[in-house]
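Contents: one structure, followed by commentary.
The other protein chains are all here in position, but one chain of the complex has been omitted.
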Amino acid sequence: MAVASITVKQDPAVQYLLRIGDTALIHAQRLAEWTGHAPQLEEDIALANMALDLLGQARAVLTRAGELEGAGHDEDQLAFLREERDFRNVTLVELPRGDFAVTVLRNAMMSSFFKLLWEQLRTSSDAELAAIAGKAVKEVRYHQQHAFDWVVRLGQGTDESLRRLQAALDQLWRYGAELFDEDAVDEHASHTGLGPRWGDLADAWDAEMAALLGEAGLEVPKATPFRSTGKRGVHSEHMGFILSEMQHLQRAYPGGVW
Amino acid sequence: MAVASITVKQDPAVQYLLRIGDTALIHAQRLAEWTGHAPQLEEDIALANMALDLLGQARAVLTRAGELEGAGHDEDQLAFLREERDFRNVTLVELPRGDFAVTVLRNAMMSSFFKLLWEQLRTSSDAELAAIAGKAVKEVRYHQQHAFDWVVRLGQGTDESLRRLQAALDQLWRYGAELFDEDAVDEHASHTGLGPRWGDLADAWDAEMAALLGEAGLEVPKATPFRSTGKRGVHSEHMGFILSEMQHLQRAYPGGVW
Amino acid sequence: VQLQERFDARIDAGEFVEPKDWMPEHYRKTLVRQISQHAHSEIVGMLPEGNWISRAPTLKRKAILLAKVQDEGGHGLYLYSAAETLGTSRDEMLHALHTGKAKYSSIFNYPTLTWADVGVIGWLVDGAAIMNQVPICRCSYGPYARAMIRICREESFHQRQGFESLLTMMDKGTDAQRAMVQDAVNRWWWPSIMMFGPPDDQSPNSAQSMRWGIKRVSNDELRQRFIDATAEQAKVLGVTLPDPELRWNEERGHHDFGAIDWTEFWNVVNGHGPCNKERLAERVQAWDDGAWVREAALAYAAKQEPMKEAA
Partner (left out) sequence: VQLQERFDARIDAGEFVEPKDWMPEHYRKTLVRQISQHAHSEIVGMLPEGNWISRAPTLKRKAILLAKVQDEGGHGLYLYSAAETLGTSRDEMLHALHTGKAKYSSIFNYPTLTWADVGVIGWLVDGAAIMNQVPICRCSYGPYARAMIRICREESFHQRQGFESLLTMMDKGTDAQRAMVQDAVNRWWWPSIMMFGPPDDQSPNSAQSMRWGIKRVSNDELRQRFIDATAEQAKVLGVTLPDPELRWNEERGHHDFGAIDWTEFWNVVNGHGPCNKERLAERVQAWDDGAWVREAALAYAAKQEPMKEAA
């Protein structure tokens, strides 16, 4: 019945999976906030659908991370009993949901990244991860289509929608760089065939985003030295609030069975 | 090191104190949200000051509640390890802080109530509570003055400030009735001299509020059968989010010493 | 007159009325009111349960809840579509909701205060909804009946999930969890049995709706069926229904039950329940916040038109 937080081994393969699983989980958490509050009913349903896909991916990957760690941690212990500093999601997904422009632009950035990642992970040396990727890649293609359609629609819609979209880009763009920062975890994954160095996806991602942002009529902000560092466990101040809410029941009902 | 929630005896004297202590605590929690975000620096300081006063009152009253209960619960166990359904604050204080009009109007409603209550509690049969009241009554007079000044200022300020203030009144007014709903807890307090039936404060409160709202040029909404029920432990949906945030550390670090 | 006779004959024969068929204006209006009210209930109903998505206690329960709330949005869509076949647009119906002219099920004006509320809504509220809705699968208006068939199938699934989640807590959980379940049952029981509406002798529109085959079973009869079914399920769960007068009546072959507080019912119907104002305000806020998005989508579509024509 102890409910102290768990700690997870600093094994690079486990860390690599946590980056994927946590990013999908926190993105799902944010997207699900729209449920019941979207601009039209179709979008309530579409955003909930994406959140469900991401949640499914998160569950599969976290489960696999727990298996590779070998300490008996299941998806729920990993999601609900880790401390903030042990979460490995990129910072971009933990930012507040913002308005609809922020949401579809973040979806465009993240789904483009995930599409490239899952495509590569289909040939992971870890058969389980490869299988997860085979399913995820189909889901994420739809996410990307949905996000891109909306970005173009808002970019070419009204003056206000273009203005809001540009503001969203100005806010979010600088968080994109974190996706492609490399370190020993990437090196290890690449070396063992677990998955690609995330940095190796940068060129393809840049190309897809440039085409999209061009079509939407957006001005791409200049690159800056700003680097978010969520995937190394140093998050934004938003993360603590996400977790205090998400983890409340598991923390408050020790030994509970749900 | 168990951190399961505590439960508190259904003793009417304890419940009476929890109503006071929890109301002050949750009101402080909401007011403190303004810190760093007020319309001008003077108000950052004034609102933090009120939150501090309320927090001090809450600590004293919760401590006393724990003593009367006699189960060894201190102020922190009462604040951080009770479940939502065992909190006894009135619903009004748990509503989101809203804009500045909502905040000063709520302050006006609550400080007027608390002023009347503390004045009576100075002669409580419980010497400890009487002592707390002696200090609190001075603090709350300042709170009331501050709130009333602002209500008049906003009411007689600009068209926009009047419009916002009226919207705040339309939102909050219906939660005022709960303050004066009576039950066995009040009956017991009155009977034992612990404190007044809250309902007995209604006429004086009505008179003070009517004078204020009149001066501010507000239209008082019609009475309706709506009744909030926080002081019986049936809260609004906002309460759970307040507690998940407020209680997070105590729940997540079992056995911690702070 | 001939049209009216043909219509009546059709109803009597138990045939479906379809959108292109002639129908009495009052029949059309009654249907629009009922279907749109039902659609509004689905989308307002997303709020109390949606309130717990971010806090669901396991990832599996989070997925189940999110899928359920999404289904409710889907039900809203089918129902608005069914109502649109009667010549009223979704925007018109939403306008009626947002301005307080249209109603939605009063049950959603109660707050969800604990995680157990989510399970209890599945068990009791969805259970009552199904009881109400199954007869509508045989309703005389085709599009409505067909929508209801699909909806009822999904609702049954939700109801079983809700019951199962409560059963897990009651059977395998801690004392604190069991107390949470019992507390939620205590709060939702009476509002649930109010979902069948006022007693038959105070339900003036029922007769006409029965005649038209829009309503098939009376309020009191549905309520009795629900109570009979639920009392047995409560025993399986191990919870107590908060009605000291609830007991099996051998003679009637039904459960007797205590007096319903109709004052509370009418207060909530008339806008004075715990969450009426907040629910509506939340819907209106979402709609208003989304206005610029809908406008952008329209503007974009308009710009594409000439291009399509030119292509």
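For clarity, chains are labelled A, B and C in written order, and residue numbers in each chain start from 1.
In this section, contacts are C-beta pairs under 8 Å (C-beta built on N, C-alpha and C of every residue); 3 or more make two chains touch, one makes a residue touch a chain.
Only a predicted model underlies this, so the values are computations on that prediction, with no experimental measurement involved.
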item: Touch partners, limited to displayed chains, of the chain removed from view; value: A, B
item: Option from B:13, B:79, B:140 or B:185 whose C-beta touches the chain left out; value: B:79
item: Among A:5, A:89, A:103 or A:124, the residue in touch with the chain that has been omitted; value: A:5
item: In chain B, positions touching the absent partner; value: 25, 29, 32-33, 35-45, 48-49, 51-52, 55-56, 58-59, 62, 75-76, 79-80, 99-100, 152-154, 156-158, 160-161, 164, 245-246, 248-250, 253-258
item: Hidden partner chain, residues of chain A it touches; value: 4-5, 83-85, 171, 174, 224-226, 228-229, 234-237, 239-240, 244
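Just so we're on the same page, only the chains that are shown with their structure count from here on.
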item: Chain closest to the assembly centre - both centres taken as Cα means; value: C
item: Pair joined by more contacting C-beta pairs (B-C or A-C); value: A-C
item: Distance from the mean Cα position of chain B to that of chain A, given in whole angstrom; value: 40
item: Inter-centroid spacing, chain C versus chain A (mean Cα positions, whole Å); value: 34
item: Numbers and ranges of chain C residues touching at least 2 other chains; value: 55, 174, 176
item: Residues of chain B whose C-beta touches two or more other chains; value: 4-5, 83, 240, 244
